[in-house]
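Every protein chain except one is present and positioned as in the full complex.
Entry: chain A
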Amino acid sequence: MAADRKRVAGPETSVAPLVEYPIDHQPWTPFTEKRHNSHRQPEDLRPIYLKTGLISEANGSAYIELEKTKLTCGVYGPRPIKRAGQGFSDRGTLNCEIKFATFSCVKRRGTMRDAQEKELSQILSQGLTPAVRLELFPKSNVDIYITVLESDGWGSCVAAAFTVASVALAHAGIEMLDLVAGCSASYVPTSIPSNSNSSSSSTTESSTGAGSTVTPQIFMDADLEEEKYQQGSIVLAYMPSLNQTTHVLQTGKAEGSIISQSVEHCVEACNKIFAVMNHALLESIDQKKL
């Protein structure tokens, strides 16, 4: 009998899913507590675990974990361009693809590449290309494949993708100008807007709509719960040693002062992330020596 590939072939009997929260769980709101994880200050990042060389097939690879945000990255190449129809180019190209695993988000993701993944892939290519010395790879192509294993916050996921991809590129021995560290920040209003109707205050729409009266707090490296209340967010890709920004991704709305302040915070955080990247790469040298 031919397998039914059109439908999900689930088991006949089903059991109740494992619920992450206890039944008496109180949902977090930014109006009652400081941050979702109460130990974190607004400017604190989550602890980062970063390791190189997990994918033996790839030329270079890396794995990053910020608590529940988990990504892997494999870098292949430089390899000759096989696709026909492209003219001669004396520079290499960077092909970046990000894929959310089907189980990575709260809602199941499809196996096919969707529009968001395509957009993110393009953003990542744009942010990483300035850091790679593509003039040294004529007629060649470097492939970067990022898999999101678990996503806890969209912004932190993009930021982690920048970080993990540049570490994997460096691990692959590809010549780069600098490493690219990514960092995200969310603008979260922490008090209920005074002029809005208090009965519907907890929804994102009301806080976004009347948010102009409230100065939002900048939450660095926001997680999914915090992102639900954000009125905007920023993702910064930054080259720490050269002190240059390769990409800024700003969504939502905020005042100019908040944005410039959050960029400064992100730069500061990127320098911290850079130390972790540095450490992970130096560690990879040690492992091969011993």
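Quick note on the criterion: a residue touches a chain if its C-beta (ideal position, glycine included) is under 8 Å from a C-beta of that chain, and two chains touch if they have at least 3 such contacts; residues count from 1.
Here, contacts and distances are computed from a predicted model.
Note on the omitted subunit: UniProt lists it as "Exosome complex component CSL4", one of the names in "NADH-ubiquinone oxidoreductase chain 4", "Exosome complex component CSL4", "Trafficking protein particle complex subunit" or "Hypercellular protein HypA". One of A:C73, A:C96, A:A170 or A:A185 touches the chain omitted from the figure, and that residue is A:A170.
Which of A:N95, A:T215 or A:S284 touches the hidden chain is settled by the complete complex: it is A:S284.
Only one of A:L120, A:A222, A:M239 or A:C266 touches the absent chain when the whole complex is considered: A:M239. Screening A:K34, A:K68 or A:K139 against the full complex identifies A:K139 as the residue touching the chain left out.
Remark: the omitted chain is touched by one listed residue; of A:G87, A:G110 or A:G256 this is A:G87. Of the residues in chain A, those that touch the hidden partner chain are 59-60, 77-81, 84, 86-90, 133, 137-140, 170-179, 239-242, 277-279, 281-286, 288-289.
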